[in-house]
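Below is one structure; the comments refer to it alone.
Omission of a single protein chain aside, the complex is shown with its protein chains in their original locations.
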Amino acid sequence: MSLTKEQKLTLFTNLVRADLYDKMMYRRMMQGKLIGFYHPIEGGVAPGVGACTFLNKDDNLNPHHRGHGMAHMISKGIDVRTFLAEHTGKETGCCKGRSAFHFSYPDHKVYQMSGFIGHNFAPCVGWGYAAKRRAQGQVVMNCSGDGSYGQGRAHEAMLMAQNWKLPIIFFCENNGMSIFSTAKEMHPTENISSLAQGFGMPAVVVDGQDVFAVAEVALAAIADARKGKGPVFIECKTERFTEHDIGTPDLAGWEDRTPAQHEDMRKREPVNLATERVLADKTLTQARIDAIREAALKEIEEVEAFADASEIARPSEEELLANVFAP
Amino acid sequence: MSLTKEQKLTLFTNLVRADLYDKMMYRRMMQGKLIGFYHPIEGGVAPGVGACTFLNKDDNLNPHHRGHGMAHMISKGIDVRTFLAEHTGKETGCCKGRSAFHFSYPDHKVYQMSGFIGHNFAPCVGWGYAAKRRAQGQVVMNCSGDGSYGQGRAHEAMLMAQNWKLPIIFFCENNGMSIFSTAKEMHPTENISSLAQGFGMPAVVVDGQDVFAVAEVALAAIADARKGKGPVFIECKTERFTEHDIGTPDLAGWEDRTPAQHEDMRKREPVNLATERVLADKTLTQARIDAIREAALKEIEEVEAFADASEIARPSEEELLANVFAP
Amino acid sequence: MRTITLIGAIKEALAEEMRRDEDVFLVGQDVRGGIFPHTKGLIEEFGEERILDTPISESGMYGTAMGAAQEGMRPIVDFMFGGFSYVTFSECSVSTGQYHFLHGSQRSLPVVMTAGVGTGQRLANDHAMSIHGTFAHHPGIKVAMPSTPYDAKGLFKAAIRDNNPVMIPWHMGIMMLKGEVPEEDYMVPLGVADVKRQGSDVTVLANSVQLQNALKVADKLDGEISVEIIDPRSFVPFDMETLLTSLEKTNRLVVVDEDWESGGFASTISARVMEQGFDLLDAPVTRVCMPNMPVPGGYMEEYVAPNPDKIEAAIRNVCA
Partner (left out) sequence: MRTITLIGAIKEALAEEMRRDEDVFLVGQDVRGGIFPHTKGLIEEFGEERILDTPISESGMYGTAMGAAQEGMRPIVDFMFGGFSYVTFSECSVSTGQYHFLHGSQRSLPVVMTAGVGTGQRLANDHAMSIHGTFAHHPGIKVAMPSTPYDAKGLFKAAIRDNNPVMIPWHMGIMMLKGEVPEEDYMVPLGVADVKRQGSDVTVLANSVQLQNALKVADKLDGEISVEIIDPRSFVPFDMETLLTSLEKTNRLVVVDEDWESGGFASTISARVMEQGFDLLDAPVTRVCMPNMPVPGGYMEEYVAPNPDKIEAAIRNVCA
């Protein structure tokens, strides 16, 4: 499948936005203007954008926890003003300030961000079941990291998805790291996607630093899943440029990742790569690129202004207790 | 690896014993002389015998729940008089009558029979770790059914075993059934052992009705594991002639398994097959076979006499409370 | 009125609710064939799209329900034995209980969970333990348990129509208990206790099989000690009012619960009565619970678990 010019433009725009959103979050965390923790996605921003830019509103999305799913969600068209408000404990937050990082956008079929790694797998079976039963072509985009595939839950979901031929895309953003642990040590084969073989599930490995390559693969998988061809595994080889979360040291095993390692991985920075591409194939001019960046910065400014202008959520204990159960 | 005459004799003897032990349990359950439940192993008796006959006393064994592990345990040389005593709630039971079907023979490295299917997988990682650290060549024989591989725990154990190159044999006794559910419906590929591919783990499929074929494969795997070659997956294709457990109907899905199905599977009854083989290759004479059978029946009579002569365990509540914690 | 078994009443509730609402479906292991009678035969009416068997993958199985509930469906997940819920406990307790609240009460999660629990089969701890107390400990999940066929049908219907996660185990010791059950549609609301027997000397709060045991003891003590028996029917929400009203009359309370003494729900009741009804008490609230040991297999559960003898002794003691 080859991408149209318009598709490339959208992907590029989302990539720039996602990258800048991440930098905003990083900056705010350092400024003490976020609550809880934040897991930066710098260097790993392309897979989420490629996976989610062409999803429909009624497709299910499990956003990866890296970048707290912003790359995924803004690409899917979700207005994340209420996301930042949530991460700052504000009344206007998408979960009324109650959730810390456990955001939810049910109207866009983003139901949860579990605090338990690998707890995306089980419910995606239910989303897939509902999609199949309704037979309206919805798909489930299930994004998570290499580390999450250590969980037996991944096995159970792949097994059931393949048994029932559910429209689930197991989208693995393999940055080779799980906090301090390397995929090299934690998974015995070169590709996490070799797991798919156990279930006879088709799998594809793609350069996760190339947003266009990811999108091509994702579009094909989405189309197949919509047609009822069953689940598929997509593995993106990507990078984590930063420490795992802000405040944690940047280790591999128990030693600092070296400057040489950093230099090496940073050679393939996804926004730079995409910029080169769109300039080279004349999809965009430098002026257009600058404008996209400007617009993204302005959008983010508004997001921040919205969150900062909102009140801190301080409902009474009684109010909260009255909200534990649904009516 | 080809088996010696002596090895064949031992295997054949254990097969006959295992089969007769199972029939004794079935009979007793029907007579109301067992407590809890019993899961007959008729038709599926060869894998356990083949896997366990040549284990050392200090090898770890997770016996399959089918036949409540008797085929496995008697093959490993465990005196199961206390097993029947346990299953009849007697003081002389291997767990003082407290365990129902949760027997334990720690001196023989049979630590547990979990009531949760698939809960053999996690601890076998620890047994493998201990074996590797002690470096005395112990292996872990981890026997369980096709159904148990539905558990994510299986994935986690295979992953960690392969990462750490632990001496664990994932020994799958695939009888195509999990209570009423068929492996055809519950696993998407022909072989459960295809799961091993996900971890780059060697796997072999063997005719589980042929105790000699199983033993050959098991001996090779045990030898490799002792040498530190890491885990291996063995899948035995076997059968369950009876209902899942006594009192449950014999269904596939929600319909009775048909007489034709039964006739078909019973064509390859493991004791008959083995008998033909040992007669054909002159390992044993019919007279010798009869003697083996006689001896087994006598042994079982003694096991029953032992259990029946024992007192029902009725410790006081205080005594039991004093036994919750180890000193 | 016709009498049917408790397990038959559960089946009737499931079938009627599935008939009423297309979004109700059942997922479990071997529920098509029916390990226990309440799911047997449902496949014939509702088909494989709504009666789902999964591999032995408790997380995937529970996830089918959880995800479908997020999609607006109304799943019932059958764990077979109660202890099996622990295999996917992070999902079915924490993720489930926090879903509605933590997400700003935008969406509810109407998952019904059920399983057989309790002693009586001599299968030992992992096949015999209670789970209602554990689930009642985790906020955001309603918890109920029927003691009679009538309540079984009504509570299951209420659970299925509730917009929240509900854990509603049933006790294997009374699965074949018979009682009158209307053929009509009715609900027993969650959070309303039932005075199963009037009395004036002592109140006994008991559930499921222990409620039946308590009734026997009360009959035996009739003329000697007048025992009022309350069935909480649901633990979350819990009907404190009915209990305190009874205590105004009896001033004495025995709580019978097959869950463990340590951390079981009986402790919560005792503590709440202490705080809210201290002045009503003429004697300390006494609990009859599973002693703090794994439920032993073999013949021991008979005298170790709460039973009529233990209940009688507690009643006599609290009235002495």
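Lettered A, B and C in written order, each chain numbered from 1.
Everything below uses one rule, namely that contacts are C-beta pairs under 8 Å (C-beta built on N, C-alpha and C of every residue); 3 or more make two chains touch, one makes a residue touch a chain.
Fair warning: this is a prediction, and the values are worked out from it, not measured in the lab.
Note that the absent chain touches A, B, C when the full complex is taken as a whole.
Among B:81, B:119 or B:187, only B:119 touches the chain left out of the display.
Annotation: of C:5, C:268 or C:307, C:268 touches the absent chain (contact as defined above). Of the options B:8, B:39, B:68 or B:153, the residue whose C-beta touches the omitted chain is B:153. Where chain B meets the omitted chain, the residues involved are 60, 93-99, 102-104, 106, 111-112, 114, 116, 119, 121-130, 133, 152-153, 155-157, 159-160, 163, 320, 323-327. By the touch criterion stated above, the residues of chain C touching the omitted chain are 83-84, 86-87, 89-90, 93-95, 97-98, 101-102, 124-126, 129, 133-134, 136-140, 236, 260-268, 270-272, 274-275, 278, 283-287, 292-294, 296-297.
If you put the missing chain back, the residues of chain A touching it would be 35-37, 89, 93, 97-102, 114-118, 147-148, 150-152, 178-181, 185-187, 248-249, 251, 253-254, 312-315, 317, 320-321, 323-324.
To be clear about the criterion, only the chains that are shown with their structure count from here on.
Taken pairwise by the contact criterion, the protein chains are fully connected, each one touching every other.
Inter-chain centre distance (chain B to chain C, centres taken as mean C-alpha positions): 36 Å. Taking each chain's centre as the mean of its C-alpha atoms, chain A lies 45 Å from chain B.
Residues of chain A in contact with two or more other chains: 152-153, 155-156, 159, 163.
Residue positions 54-55, 57-60 of chain C each touch two or more of the other chains.
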